[in-house]
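So the structure is just underneath, and the comments pick up after that.
Selected chains only, in their assembly positions.
In order of appearance the chains are A, B and C, and numbering begins at 1 in each one.
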Amino acid sequence: MHFRSDNRTPDQLRPVSIIPDYISTAEGSCLIEVGNTRVICTASIEESVPSFLRNSGKGWLTSEYAMLPRATLTRTPREVSKGRASGRTHEIQRLIGRSLRAVTDLTKLGERTLFVDCDVIQADGGTRTASITGAFVAVGLAVQKLTEAGTLSISPLRDYVAATSVGIVDGAVLLDLAYEEDSRAEVDMNIVMTGSRKMVEIQGTAEQHPFDDEQLAKMMSLAKAGIEQLIVKQKAALGTTVLSQ
Amino acid sequence: MHFRSDNRTPDQLRPVSIIPDYISTAEGSCLIEVGNTRVICTASIEESVPSFLRNSGKGWLTSEYAMLPRATLTRTPREVSKGRASGRTHEIQRLIGRSLRAVTDLTKLGERTLFVDCDVIQADGGTRTASITGAFVAVGLAVQKLTEAGTLSISPLRDYVAATSVGIVDGAVLLDLAYEEDSRAEVDMNIVMTGSRKMVEIQGTAEQHPFDDEQLAKMMSLAKAGIEQLIVKQKAALGTTVLSQ
Amino acid sequence: MHFRSDNRTPDQLRPVSIIPDYISTAEGSCLIEVGNTRVICTASIEESVPSFLRNSGKGWLTSEYAMLPRATLTRTPREVSKGRASGRTHEIQRLIGRSLRAVTDLTKLGERTLFVDCDVIQADGGTRTASITGAFVAVGLAVQKLTEAGTLSISPLRDYVAATSVGIVDGAVLLDLAYEEDSRAEVDMNIVMTGSRKMVEIQGTAEQHPFDDEQLAKMMSLAKAGIEQLIVKQKAALGTTVLSQ
């Protein structure tokens, strides 16, 4: 049995809390907390689409991600002061967008864009997976509001989607890495999965210790169990279903 | 008697709430709410100074300001996507920095930089003045922690400082403008004042209707009364005094 | 009695000279000299407006400000070499634009943009206030030319506008600070006032010594007297009135 700094078992998620409607100016929003990681997620609807979709009848969903400078233990300079988002930021926001599009029927959205913003206000590992899990709730709340208002005749959401990380630390496979664990992991893997247990994204990286098939299977198994618990939290935060029949 | 959309009297502040220690990763922080305007303020200490102060024995205090994209009623694109902070952002962060330096003895700080970040998570007018009021609390909390830890032998803070707006709307002088009032004001003025009722900044602007001496006097009077109430809130949030002697 | 480096009394402006029509390529232009500060001001008319005014029947007036690299005693790198205008530049050009718009009836301008450029060729303090005073002359000359040509049926200018600085140096309130005085001032204030003695902008800043009501009143009084003299100079440079009746 592997001991973790917060006494979790290897297959245990950190405490998860989702506060819906956290930002009153947005169509949908939440504050998601996964352990000490806290992310404000908002969903905005815009009545236009990127040019490659104009007159297609289809909508789009895109995402942006950022961290407040003092989300981290030492202050991280703002990206605007360098004039551009970092490669890491681009990677994460593309991941969030793809993950949500995988469960969204863009045709049912009509020629609109769902703009998802994930802003990390406190960071302790797993900010991208917390962003995906929270972003789904923000989108779900926006969809509820837009269907109630008659803007959408039917929900464009086909399934739930949530994400977590797994990794190998000191040879042990662990679920939901906190920052301290992540920073010394041999393998780091992010998994995005739907409510029907299908995979949307697998991103596994070994910086110095490549991994074998058995380790991969073990990581997949822990991740799936974790994501199922996250989807239960999402359903509780949303109250009623947000999926199209 | 002028009726305001939220039924305030002309000389009435919006409800103010300050939650100290809102971000656990920062030396000092708070969430300040002034009506529907909400700002996360953090204070960070760095053991270095800008080059113009090296070997001077003096410290520095600087500030950065930003808004989450969905702080506003319609989504505002991130400044990083344009590659630079706007003129408005530069103006505001320079104002916040000057306001706090006016009550800080930079020699007592030693060769360190206090880095103040103000991030607006929800905006309804008065974000720059709320940022100043909240930033003082974040700095005060950081100073408490650093003097307790022995990093600072004495507080560098000489006085409290807080800020509010006044303006002329439909000919009436009003305190603490909400966004809807600000957007149609004939005159907009931001006042920064210390605990000993001295002025640090006056920025009064008339877009189309220049103002006379009497109106100026009326605006100054309302602002002073408002700032005195804000400083009472700051003291409550800080618990104990943060001033030197 | 306070002695100043150039033997001025505390309430004395530096010598002011305005050369109209200094740049033959522009609709309106002047070279304004206030002591050793020299600024080329030009006014350009463009037959378009920013998108937020399209089809509104109203015009716009905007401004840009820059300094030649060797306007200063040691060479200042060009802003283009950093890829962006500094925060200080943005602040100043927004101030110039607001000041002129406060005396301009944008409806009488029609859907046109008045573009004002202020380029400092030699700097000795007060460049932003000299820019405003000179810019009004450049705009006035452009308006004369455009009304004579029939492009404008009536002048859009409602009043004169000019600006100067006041400050507190070694405890004394002084008018029209030269660079050497400005750099060691406890309080620095810029005032923009109209021909009918109404205020358009007040920007007072205390870096380390906040100021009280009595000092504020003294500064306002000196500034008003100074601006009245500047408007006399503007009228002389313009020859005939440029205001609409």
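Just so we're on the same page, contacts are C-beta pairs under 8 Å (C-beta built on N, C-alpha and C of every residue); 3 or more make two chains touch, one makes a residue touch a chain.
Just so it is clear, the model here is predicted, and its values are computed rather than measured.
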Number of identical chains forming the whole complex, with 3 shown: 6
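We adopt the following convention: only the chains that are shown with their structure count from here on.
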Innermost chain by mean C-alpha position: B
Same or different residue numbers at the chain B/chain C copy interface, by half rule: same
Geometric centre distance via CA averages, chain C-chain A, whole Å: 51
Chain A and chain B: spacing of chain centres that average the CA atoms, whole Å: 33
Whole-Å gap between the CA centroids of chain B and chain C: 28
Residue list for chain A, restricted to those that touch at least two other chains: 83
Complex contact set, residues of chain B against chain C: 84-87, 90-91, 93-94, 98, 101-103, 159, 189, 193-194, 196-213, 216, 220
Chain B partner contacts - residues on chain A that touch it in the complex: 23-26, 29, 36, 40, 42, 44, 46, 64, 66, 68-75, 78-81, 83-85, 115, 117, 119, 121-123
